[in-house]
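A protein chain is absent from this complex, but the other protein chains hold their places.
Moving on to chain A:
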Amino acid sequence: MSDSVKSSLRLCQLCNAEKPVLKRPKTGQRLCKSCFYYVFETEIHNTITDAKLFYPGERVAIGASGGKDSTVLAYVLKTLNERYNYGVEFVLLSIDEGIHGYRDDSLETVKRNKLQYDMDLEIVSYGDLYGWTMDQIVAQIGMKNNCTYCGVFRRQALDRGSVKLGISHVVTGHNADDMAETVLMNLLRGDTARLDRCTEIVTDSTDSPVKRSKPLKYTYEKEIVLYAHYKKLDYFTTECTYSPEAFRGTARALIKNLEAVRPSSIIDVIRSGESFVLKRKLQDEIKKAAAATAVATPATAPSDSKVINSKTTVPMTSTTTNTYTNTSTTVEPTSTTNPASATTSTTITTMPKSAPPTSTHHNIDSKGAPLPFTTTTKMRGRCERCGYLSNNKLCKACVLLEGLNAGRAKLDIAGSQDVSKGSALLSKQLETLSF
């Protein structure tokens, strides 16, 4: 008896057949490789189908940095796309911030990923787009606040890169640890504007032609590391040499400690974040609902059209494991073939295959491709100078650029030769000195 217990302890805690190779960070279970791969991938698949992230025929850009998160994201999406027939075409989209000794190396990784995963690759550089690389920006403004520039510029660069590719959906590699950190940061910094929205899987401002989503939002960073390691994925490990702000570091340390005492803390924080509703927003919601019921008959049921998820748009007939996916969805898998239930889902099922499920975006053309950011369209809510999304006359990037360009004259007079080399590279070289 005790022998059999002993031997079973040595086996994978899920399949009870294979030798375990790792302890799962999320649960502490000892798992074999194939069970770990399975749960890791299935959880991401569940996240995708639950949020109805993709539709067949969609072209989706993967924001690829060459780091572990985006590399694992690209690999897993390719795997799931084939396994569950998402019918999605994935393209790699990289941003070259122009940080010597960091981004140039990681871009080499992305170029290898392009070949490994057989995906197209588009690289958008700050230098081409803004006339400034991050190295040049840091040379001018110093080591403080440069993350602000990088963040504002990257957001726009991703959108513009996506528009250039004719794609209206970018997925990024934000993981569960990032999400939890953001929830705590928003509380600690008092960022009410983002508090209730930061955990949403899709960030989708109504006037933007490009939506963002985070399929890895429930995936632990440590599991991404383990997955990449055991799958022998080719990724780039160095962190950005321009250090992040100090306060974020304290939130990150807190998350690490919480995870150490209770591994589920990371998803617990996200669960809390997802439940946050601002009083102000709730009042708007109630007013809207009251207005809607006053005007029309309450026939418009809340969008409980779960039919669109895995059951309809993502055929799973070819899989051996479909019994496990969405076991608790209220809509039976047969509902797509059952004409009786078609009333709730006609708009979805009769939609042409290539069109996005929601064509409410006025910035998307009939084929689902995003309209470009130009000043010629003279649309409302656009930057006067570059045509990018902005509530003010100038977008954030143009404001930052104005400041940078005003300072450029001075810099030229100083005539420093080292500007293009970048202080990140310099400090990296200094680190290797042995004296």
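Heads up, the rule we're going with is that a residue touches a chain if its C-beta (ideal position, glycine included) is under 8 Å from a C-beta of that chain, and two chains touch if they have at least 3 such contacts; residues count from 1.
By definition in this document, contacts and distances are computed from a predicted model.
Enquirer: What is the missing chain called in its UniProt entry, if the choices are "Ras-related protein Rab-30", "Cytoplasmic tRNA 2-thiolation protein 2", "Trafficking protein particle complex subunit" or "Translation initiation factor eIF2B subunit alpha"?
Expert: Hidden chain, UniProt protein name: "Cytoplasmic tRNA 2-thiolation protein 2".
Enquirer: Touching the hidden chain in the complete assembly: which of A:I141, A:L258 or A:L394 does that?
Expert: Here the residue in touch with the unshown chain is A:L258.
Enquirer: Among A:A139, A:A157 or A:L226, which one touches the chain that has been omitted from the display?
Expert: A:L226
Enquirer: Can you list where chain A touches the absent chain?
Expert: Within chain A, the residues that touch the unshown chain are 12, 14-16, 19-28, 30, 34-35, 38-39, 42-43, 46-47, 50, 183-184, 186-192, 195, 218, 221-222, 225-226, 229, 237, 246-247, 250, 254, 256-265, 267-269, 271-273, 275-282, 285-286, 289, 302, 320-321, 323-324, 326, 328.
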